[in-house]
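The other protein chains are all here in position, but one chain of the complex has been omitted.
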Amino acid sequence: MTENSTRAKALVNDFSMVVATVNGSGSQTSNLALVRALFRMGIPVSGKNLFPSNIQGLPTWYTIRASGDGHTARRESVEILVAMNVTTFTEDHAGISEGGACFYADHLPKPQARAGIVYYPMPIKDLVKEVSPPKDLKEYVANMAYVGIVSEMLGIDLEAVRGALMTHFHDREKPVELNMGMIRLAAEWAKQNLEKQDPYRVEADNKTKGKILIEGNTAGALGAIYGGVSFASWYPITPASSFADAVRQYLPQLRKENGKNTYAVIQAEDELSAIGMAIGAGWAGARSMTSTSGPGISLMAEFVGLAFFAEIPIVIWDVQRMGPSTGLPTRTSQGDVMFVRYLGHGDTKNVILLPGSVAECFEFGWRAFDVAERLQSPVFVLSDLDLGMNLWMSDPFDYPDEPMDRGKVLTAEQLEEIGEFARYRDVDGDGIAYRTLPGNEHPLAPWFVRGTGHNEHAEYSERPDDWERNMERLMRKADSARDLIPAPVLSGSGEARVGLIYYGSTESAVREACDRLTEQLELDTLRLRAVPFNSDVKQFIEDHEVLCVLEMNTDGQMHKLLQLEVPERATRLRSLTQNNGLPLTARWIAESLVDLVGG
Amino acid sequence: MTENSTRAKALVNDFSMVVATVNGSGSQTSNLALVRALFRMGIPVSGKNLFPSNIQGLPTWYTIRASGDGHTARRESVEILVAMNVTTFTEDHAGISEGGACFYADHLPKPQARAGIVYYPMPIKDLVKEVSPPKDLKEYVANMAYVGIVSEMLGIDLEAVRGALMTHFHDREKPVELNMGMIRLAAEWAKQNLEKQDPYRVEADNKTKGKILIEGNTAGALGAIYGGVSFASWYPITPASSFADAVRQYLPQLRKENGKNTYAVIQAEDELSAIGMAIGAGWAGARSMTSTSGPGISLMAEFVGLAFFAEIPIVIWDVQRMGPSTGLPTRTSQGDVMFVRYLGHGDTKNVILLPGSVAECFEFGWRAFDVAERLQSPVFVLSDLDLGMNLWMSDPFDYPDEPMDRGKVLTAEQLEEIGEFARYRDVDGDGIAYRTLPGNEHPLAPWFVRGTGHNEHAEYSERPDDWERNMERLMRKADSARDLIPAPVLSGSGEARVGLIYYGSTESAVREACDRLTEQLELDTLRLRAVPFNSDVKQFIEDHEVLCVLEMNTDGQMHKLLQLEVPERATRLRSLTQNNGLPLTARWIAESLVDLVGG
Amino acid sequence: MATTVETRKAKVNDVGLAKADYKGGPSTLCAGCGHNSISSQIVNAAYELSIRPHEIIKLSGIGCSSKSPAYFLGKSHGFNSLHGRMPSVATGALVANRSLKGIGVSGDGDTASIGMGQFVHLVRRNLPMVYVIENNGVYGLTKGQFSATADHEQTLKYAGTNPFMPVDLCMEALTANCGFVARSFAGDPKQVTELIKAAFSFDGTAVLDIISPCVTFNDRDESTKSYSWGREHQDPLHDVTYVPRYEEIQVDYEPGETTIVRLHDGSALMLKKLDEEYDPTDRSAAIQLLDEARANQVLATGLIYFNSDQASLQDSEQMIKRPLSELTPDELRPSQESLQEVLEGFK
Partner (left out) sequence: MATTVETRKAKVNDVGLAKADYKGGPSTLCAGCGHNSISSQIVNAAYELSIRPHEIIKLSGIGCSSKSPAYFLGKSHGFNSLHGRMPSVATGALVANRSLKGIGVSGDGDTASIGMGQFVHLVRRNLPMVYVIENNGVYGLTKGQFSATADHEQTLKYAGTNPFMPVDLCMEALTANCGFVARSFAGDPKQVTELIKAAFSFDGTAVLDIISPCVTFNDRDESTKSYSWGREHQDPLHDVTYVPRYEEIQVDYEPGETTIVRLHDGSALMLKKLDEEYDPTDRSAAIQLLDEARANQVLATGLIYFNSDQASLQDSEQMIKRPLSELTPDELRPSQESLQEVLEGFK
């Protein structure tokens, strides 16, 4: 009975729908309309775009997950397929879960029908013919046809669809009505010609009230803006470009003075230049950042070492994609952790923030500047393609609740008062020295930034003791970092035998996995939000008999960093990884955990 | 008595002499003459140049250690000072060990005399005047004056000095006689005017018979040549430039065909280009390499990831200098270990060879190609400034005792026979696939090198299973590497409580420290010669209760890699580091070891 | 039936290969992309030159343009390298095996933005290879940002307005002393083919800056990188015909109206003058032409500069002609005696 009722409930507002189309055919608007319509109906939803590294012509899949329970991670099962792409139809069709529904453009050769699947042919071509759009819009309009049909058959409110389009087209009625024409026609056709046979449907709910639907890159960009970014340099690269796009999109409306910009966003000629510019601006007193992905990180290595060693504050936002090398530019991964931590030859150790949600993308967007300016060092934020480029539901972002921290900067007045200044002297014992900005007119203010060995006065020095003293201070500073960066998030009773450590975009899948596992496996979890680790992390490891570090890379990179942090517990820490370009699913996590640590 | 006789013995052929001069004044020839003269007299000797990052005018110190026992590492004590630089005289003078001797140019203002130090004023200016050299050679000739005086006072055979100069000037009599003129005059002057009062002197011995005196960079370059290097690209950088110089110097006489070169050595426009060229040549079938130092390594990160992932054999010779960043270009360090191991974004893991002597520079010079071509991957050789640029005594190098291993390359004939070819298929189960070279005319041969995700046929693939399979194979290959690379060198009874793990240029200081410690601390040692580690390393860790990892970097980088390798023994491994730009001394090692692990 | 088969039999070139033997995989670029058209001309050129595919290596950086080597010469070895770094990889490969002919395909972003340094230094070294820039003024693959060759003050929907002056890659090549500088237009396939053929016969770096419209992001009429602008503003300097080594040059032209430039392998390029007098062997004329074309917004196409007197990189390096990859272990490793001799110097 319980089993049954659970199942019955599951059929309302609980499905994964995959829309299989061809890249560049304009299906993005259609898919976003569906996602946003569900969202407007109060149904928790997420949208994930699995797209090729290509502009036009290759297969692409958009997955919409509606979940009354609020779980929005990827899941393996596909309850509803919308097949618009002939080349993948056979494979896509084979992937539909038992009892699922298959909407398909009726001009595609249909594969052998499977028992238990409900088929809905869609006369896309005829419907398009009826509205006779201009030739270059045909493909685009065809995609609106499936929006109409699917909406009708699932019970998606056309008014909600219209609202979604209004958002998309920034309240411009004309394109909205053009699209709605096709959508209404298709819905009407479906109403007349198709018979509902599958069990999946939606019902308005109130679970998204007040919430927003946003991509991590946009959230991070807004965070940077509310952190007061005044200089951003970038070089186009998937999946980071949309971060810079959002910065460029929102700054003009938020940061003008008498019609002029109180910021600069510069597209550099490459990543070496992008980070060089950011460092120059960070030195000169701007809140300065650059955004990139793996290949860009590799190119930035030399400059990061300079910023680390000369102690220049900058934020580097890394939207991770699958590597090594060019890898899979449109697939997600958490593969840059180890490399970024030690980026730069010689003894470097970089600070990393790890947002686990779009809300944290926003928060770390502003907070990263505070940390960078406080520490006077490069601060990395490691997001990933899944978090950065896909749509996530969130509570609206909190306005920064802390005053801006511009760190230890001495003004001319302060210098006058103090009467002395040594750029690299550890006055406060935290390893963080005071700096002055170019333009400071006090005679004590100038210092010469250099990547070469230096004494406290920033003068070139080859003296062994100067080198050692400076490195000791830098290590002290690295320790100070621990308490300046976001603490981990703990959950569970604290009494469980098994502790799960994870970070970043796997958050949603982990939360869902925990829900699945409640009966089976008692778990405490710790979500890392930064490297280096603070004392909570050590304590958590201390407190659990079995520990599992979950991540999306091949080598278990965070697992390694944790082992190094707590060598006395190194063998307690087990590594659990999957790294194939797809976001993790709750099912895989739950099953793998049980396998690894016992049920 | 024993104490006393040891002491007496110590005064013959046992001292460190520091020659303090001004950079660019031409003292290098003088110092080399002294080193080589001692060497020719059969006395074990080493020469270390502590020079500034400057062309002319800054202080520089050349240390000559003569050691009847054959210990040639740096040592703290300075028994003999030759003071030619006014700016450092006070400091240099303060550094002379009790009972030592101070030779000084008599035009320098002499610091307050210290009790127990013997002073020998040298009338450099007068002596120079006497031979009246051309104006631009004055400074240079002045340096020859101290050669004469010091030789006379220590008992260095002038014929040996002459032989040394013959080597220096490639048997050209004229410059040799010019220099000998000054030397003889100065020696004669000393004989007439100075009275021997210090206890240090040299006596001919036979301990250098058959041996050579060479720098690690030259040794490595010769190794590369005897490894069949056919393509070398480089960009000037201290302390790696002399590696490329030696390659350019020796290849022309060793690798011509009808007057034409059977190789190319190209000075690139930067390190990105240098490694790109090396990769292109490695792909095309050359034995290909590049040589650089830290900043170059940082710039090579993206390309290394490509070579790792596309599986192109190249050798990267890193003569480590002090970092982070530009750091101290003329100071030694072992600071690139961690960075190089994980160089490249995404999941990379690079193979590293670690020569510990000039003989191993030679050996790894040729062997690195065999490893790279066998593994089809980048192979790093991590030398350092001390090993690379200073003079070391060695047995003559062994001619390669193994046939060249060109790895799994399929010819057109082999393809014809096999009838199929998949570039990235693991045919042999060792993770290493077969490759073909450009120009191979068989229709099956061509494949498309790419840094993007690929299937077995090197075709672009975004499929999760293709990605996973390929990464699994690469990890398998990384495992195969363990047995293809030089095994560690063990010494000691194997029964000691304490095991010392170390690598690279610290070898000589460690051997000397072990000799010092025999009575005090029983030690087994393991010298790593490569990363990843083979089973001997695990076994050694298993077999010792207390383990100490000694290295010249701040962060204990190899210690970390070992902890990761043997997490179950992570806490047994203690880290011992010193990193201030100077080579380690046996005394520091011995004392620190005793401090760390108990006497 | 037999007859039908006969007539259907594919035409073959001098090495017995059909055009199809020079094709690559199906293109995944946008329909109508200029790059596809250039790929076809590369196929034609290689076919018509009767080069055996394995004697060619094709290389590229990263971008839509740089993907295209997958779509031509499927039987040639290839290397899709890193963004902006093809020149160095090509240098290593072609120095290691100088018997191969190299063709590199790059984009304006790949060459003029991130790759500017490597490009200049490749040209300066005069590495023999065909260097094709598929110039569309945008970053196609990353969805339409301005590249460094984008028009000054141009506005694109996504990228905004470009405040900077475009980089002129022909001028850059000339400045770096290139001996073969050509500009062409993907909408003029014949010219492209003939220039590529000549470039293959040139023993030095041959730079072809080919306007190759991006139909998705930069094909509006006002863009100097669009098909329509190209068609309207193209001003060919001459009518270009490649004449293989073994063919007599036809003398069906008025003397004075045609210039012949001799290529290293004995073949030639016949340039039938259109419009006005233009001598592509006059360096300052070439510089002036480019400067004027830039000022007057004309798409002057053809062989802009030619100078075959400069040593190739491999000759500068005094290398043997044989591929280094063919050296045997015995040739690679000097003798044991030689080692002893060398070591004597350190005693």
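Order of writing sets the labels: A, B and C. Residues in every chain begin at 1.
Just so we're on the same page, contacts are C-beta pairs under 8 Å (C-beta built on N, C-alpha and C of every residue); 3 or more make two chains touch, one makes a residue touch a chain.
What you see is a predicted model; the values in this text were computed from it and never measured.
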Left-out chain, listing which of the shown chains it touches: A, B, C
Option from C:Val15, C:Ala31 or C:Met165 whose C-beta touches the chain left out: C:Met165
Chain not shown: contacting residue from B:Val202, B:Ile237, B:Leu251 or B:Val337: B:Ile237
Absent-chain contact - pick from C:Ala148, C:Ala186, C:Leu208 or C:Leu299: C:Ala148
Per the touch definition above, residue among C:Asn13, C:Thr175 or C:Thr281 touching the missing chain: C:Thr175
Option touching the unshown chain, where A:Phe397, A:Tyr424, A:Trp467 or A:Phe540 are the choices: A:Phe397
Which of A:Ile214, A:Leu410 or A:Val566 contacts the chain that the document leaves out: A:Ile214
For subunit C, residues in touch with the removed chain: 113-117, 120-121, 124-125, 148, 163-165, 167-168, 171-172, 175-177, 283-284, 287-288, 291-292, 310-311, 316-317
Residues of subunit A (touch criterion as defined above) contacting the omitted chain: 167, 210-214, 218, 222, 225-231, 233, 250, 254-255, 257-258, 260-266, 268-270, 272-288, 302-303, 306, 366, 396-397, 399-400, 403-404, 406, 436-443, 445-452, 460
Residues of subunit B (touch criterion as defined above) contacting the omitted chain: 24, 53-58, 235-238, 241, 248, 267, 269-271, 295, 325-326
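Just so it is clear, only the chains that are shown with their structure count from here on.
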Separation of subunit A from subunit C, taking each centre as the mean of its C-alpha atoms, in whole Å: 40
Approximate Å spacing (C-alpha centroids) for the pair subunit B, subunit C: 44
Sequence positions of subunit A contacting 2 or more other chains: 52-53, 295, 325-326
Contacts with two or more other chains, residues of subunit C listed in rising order: 82
